[in-house]
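One structure, as structure tokens, below. Some questions next.
Every protein chain except one is present and positioned as in the full complex.
Order as written gives the chain letters A, B and C; numbering starts at 1 within each chain.
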Amino acid sequence: MALSTLLISLLVTSVIIYFVSKASWRVGAILNFLIGIFLISYVFALHTGTTSDLGTLFGQKLQLTWTNASFYFSAVSLMVIVSVMLFAIKWLDSQKYPAAFNMFLLMMTAGSLGVFMAADLVTLYIFWEIAVLSSMLIVPMGKKESRKAAVIYAVMSASGTYMYLYGAFLAFQRYGTLNISEIAKQMVSDPSTGIKAAIFLLLASAGIAKSGIFPLHTWLRIAHGNAPDAFSAVLSGQLVKLGSYVLMVTVAVIPSLRVFANIPFYSGIPATNYFLIALGATSIIVGTLMAIKQDDMKMLIAFSSVANGGYILIGIGTMDPMGFEGGVLHVFNHALAAAVIFMAFASVVYRTHTKKISELGGLIHKMPITFLAYLFAIISLAGIPPMSGFISKWMIYQALVRKGMFITAFIAFFGSIGSFLYVFRPLAGVFLGQLPKKYKDVKEVSPVMWIPMMILVVISLIIGIWPFPVLQPIESMRADFGIAPMVKISDPDHWLIRGFAGNWNPVLVFNLFLIGFIIAYILYTMFPRSKKVDLLAPHKEEGTPINIYTGGEYIYTPELYHYNTKFYAGFERMYEKHPSWEKVLGMLAKFFHDLGEWVHGWFFRPSPSAYAFWVSLTILIVFWVRW
Amino acid sequence: MVYAISIILIGIGIYGLMTQKNLFKHLISLSIIDTAVNIFIIATGYVEGGKAPIYTKSLPNFAIGKFVDPLPQALVLTAIVIGVGTLAVGASLLVRIREKHSSIDVENMKGVEE
Amino acid sequence: MRRLYAILVGAGLVYMLFAFLGTISPYGNVNLSDRVSAHFLAKDVNSVDASKWVSGDKQIPSKMKVFGKKGFEDGSANVVTSIVVNYRSFDTLGEVTVLFASAVGVGLILGGTRRMRYGRKPNFILRVSTGILLPLIILFGVYIFVHGHLTPGGGFPGGTVIAAAVLLLYLSNEEFSLNMVVSKSLEGSMGSLYVIFGLIGLAVGGAFLFNFLPNGVVGSLFSAGVVPLVYMTIGLKVGSELSGVVAEIHEEREG
Partner (left out) sequence: MISLLIAIPLLLAFVSVMWKRISKSLFFLAAIVNLIILLASWFPNGVEIHAMGNWKPPFGINLVLDNASFYAVLVVNAFFFLVSLMPKFVESYGTSLMLLMAAANGFILTGDLFNSFVFMEIMTITAVTIASKRDNFYNAFKYLILGGIAGSIYLLATIFAYTATGSLNMAHVSMAAISASSLIAITTLYTIGLGVEAKLFPLNGWVSGVYGGNDLAPVILGTSVSFAALYMVGRLFGTVFHGNGAEVLYTLALITIVAGEVAALRQQNILKAFAYSSVAQAGVVVAMISKGTAKSMGLAYFHLTNDAVAKFVIFLVAGFLVYNYKNLNGVFKKHKILGASFSMATFSLIGFPLFAGFQSKLRMIMALFSMKDFLFPAVMLLATLIEVGYVVRWNVRLWFEEETQEKAETPVVASTIALILAILLVAVFLKPEIFLNGAMKMGNALADSKDYIQGVLSVVKGGM
């Protein structure tokens, strides 16, 4: 099956899935899952270099081609999507629009695959828009706030996309082709730096908007926070990676080191890339700090996606073999971790119907498997050794230190420490601590929902121990892009990842951690357990405290004494009065609204007198200009 | 001179449209502009010393310069009728506007949606 | 302030039009031989070589006698009429349509059902003189459109005069109201008749609105081909149409 046939039939199938799902959404969801499985097997069977034509536009061939990069990104995406599809088979019964969800999920899958396969800028745009459109239509299926979220998502995404489109056609005008590799070749020999930089930044802006890099990051909080719960896993785990892909295309496929050889270099990196890295670093700071203070668990992880997008951008932007591989590997790690976390949250919301951390607690006793999945996922997300998340961060640090980018390296370390803080908040608030009374009947979710989470966790763990199956495709990708192809980083024969300041032996580390864990577990079983006191236990009935006092007062508002409330109050106070970028963008939106109001009020609403005035004035101006 | 009159009349019509608050006066101003344009058209067809382009016993012969240009007159005939049509529709609209908004003064009209 | 702006803009507009005036020939100083109307006057459009004419070779018609002669391509003594109803008859069809459209529009917008009362009896002079003048007015209207091809006038003024008679009836008699069925059918049938004339021309002469009748002697009553017929239909149509408009305006809605 040719690539184009595959994509088109996927789009057509998605419509069929809608009608099937109308009859029985469960059948539709199962079909979706089966198609997903098929896609994974298909993707693994494809050979690189396969191309297929999609059509022509103005004599420009629109082409799809299968490269190492397409394989890597498609495989990661499908892993996330298929697990969500499996998850959805049960989870969808809590949703209002299961049929449309199934249709758009499949459509979005087709769109994303198309983006990764695109050989030219317009094909990429087409599938990009399909993915955005279909995901944009899933977002408002959530709670009430999600409607607004969909609009903000669409606009922010479109602002990046249209800048990209402008850049694409600027490149087309200059180089007469839309093919990415052709453009890359011609850009190297093009002497005009200004236009090259403009094309570079315009193309990158689509990625910036999509992967939530700093100036266009605000939609992540709103869209990820309010989208249907399981879909947040796709949004954060997969769709954001479309942005990373575009960033990789602009930075690596168009060889930025050679294209910008004659502009100032800082730490061995051209100013354009340096600019992107600065944006990435800002995203890490903003994402981390904002994540720490969120009470809504989904928004918290949404901000963590901002920070992790920053890591990916920094890694790729260095164009250092180590950094590049680290960035690309981080795509994989973050995709899996974010997907598991959001699915875990979806399970929690599925059972408890709230996503406020302060309203939850103690779910470890009720939902142990979900807790376990979440625990492993955050270990990976925070970059703590035996999980795979550590490896990519370690590689990025290596690159930064080698390039001598100490400020960026410091920010990256800071983000890593911050991530301990923020991932711990839901852990403590949702799963540990006391169980609110109203959740005492909560049960673990069904296996259909926890199996996909556990699969992803296991994959992540295995890759943490034995990362070479993922590192090898990345290495061949790096060779494709010509980033120091002679340097070998992964060395499976010696179980090593070779960095410049020391090597990493994941198997050894895992074994050490395993031993440590076993010792800790033995100690845990040997010593007596702590005693549990229920904050609400003495209450005979809800709201009437009997024998718990504080400062001589009855506790009328136990939720304020719950340790989840103001979890990091002390830390948050340090940056309480931070400037809000969301407000700035809000002002921009308000400006356009006011402008519209003004146009309407001055030119459209008034009496015929004003019309006559405008007509006359227009004639006079035209006359004045032309006479 | 005739040109000047018609152009000034156009100016007056526009001025009326811009300053008046009564919708009927807008219609009248529009009529003034129409008329002014018609005068202008007729004026473009005038030939010094020319007569009305009708062959009669006393004017049986064709010659260039003897008649004024008949085409603008024919055009004006059409334009006048068009003006009448506009006026009729406008006036009937005003009747209904007064019924609906209780006034035809821009500032006193009620219930005009924003 | 509003007036000041209005004066400024109005003055600017006037200035602009004066500036534009410089691009056209001064008043009264028109060379008709540069314009198509020279050939309308000479009634020799068919003999002009159009391709030469447009490329600047203006074939100035020679001086000749027209009145009382036969055999011209157009037979009406009134050249304006010959343009309105023959050379540019399509404009006139449009013109009729404009009036028709506005009559339809007035009907749809007003849509009344009951005759409006003035609330005051018409006085004696009005009532009696209406009776005397009415036939004369109608006769005058008919005269105007029947002689449209000979004298100034034609279907539109004639029709308007007839409508004035109807208005007079409305003013003089509170009980009078026009029979809308009659006026509508007259209006519709006359309008259709004009189009049908055009279609006959299409069938006979191969061109819509073709003059398919003989032209006769310039200056006689039975001359100018279809022109008098068209003007008659127009006269009746405009008369009934404007009467209809007068009637519509004299009607009010219940409640």
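Side notes on the structure shown:
Going forward, contacts are C-beta pairs under 8 Å (C-beta built on N, C-alpha and C of every residue); 3 or more make two chains touch, one makes a residue touch a chain.
In this text the structure is predicted, and so the values were computed from the model without any measurement.
Taking every chain of the complex into account, the absent chain touches A, B, C.
For the options A:Leu105, A:Met136, A:Ala278 or A:Ala335, the residue in contact with the chain missing from this view is A:Met136.
Here one chain is not drawn; of C:Leu8, C:Ile60 or C:Ala101, the residue touching it is C:Ala101.
Contacts to the hidden chain, counted on subunit C, fall at residues 19-20, 22-25, 34-36, 39-40, 45-46, 48, 50-51, 53-55, 86-91, 93-95, 97-98, 100-102, 104-105, 108-109, 184-185, 187-189, 191-192, 195-196, 198-199, 201-202, 205-211.
If you put the missing chain back, the residues of subunit A touching it would be 11, 57-58, 122, 125-127, 129-130, 133, 136-137, 140-141, 146-147, 150-151, 154-155, 158-159, 162-163, 165-166, 169-170, 172-173, 589, 592-593, 595-597, 599-600, 603-608, 610-612, 614-615, 617-619, 622-623, 625-627. Across the interface with the omitted chain, subunit B contributes residues 10, 17, 23, 26-27, 30, 33-34, 37, 40-41, 44, 71-72, 75, 78-79, 82, 85-86, 89-90, 93-94, 96-97, 100-101, 109, 112.
Basically, only the chains that are shown with their structure count from here on.
Centres computed as Cα averages put subunit A at a distance of 67 Å from subunit B. Shared interface positions of subunit B, defined as residues touching 2 or more other chains, are 14, 18-19. The multi-chain contact residues of subunit C, meaning those touching 2 or more other chains, are 5-6, 9-10, 13.
By the touch rule above, subunit B contacts subunit A in their complex via residues 14, 17-21, 23, 26, 106, 114. Taken together, the subunit A residues at the contact with subunit B in this complex read 605, 607-609, 612-613, 616. Those residues of subunit A that touch subunit C in the shared complex are 613, 616-617, 619-620, 623, 627.
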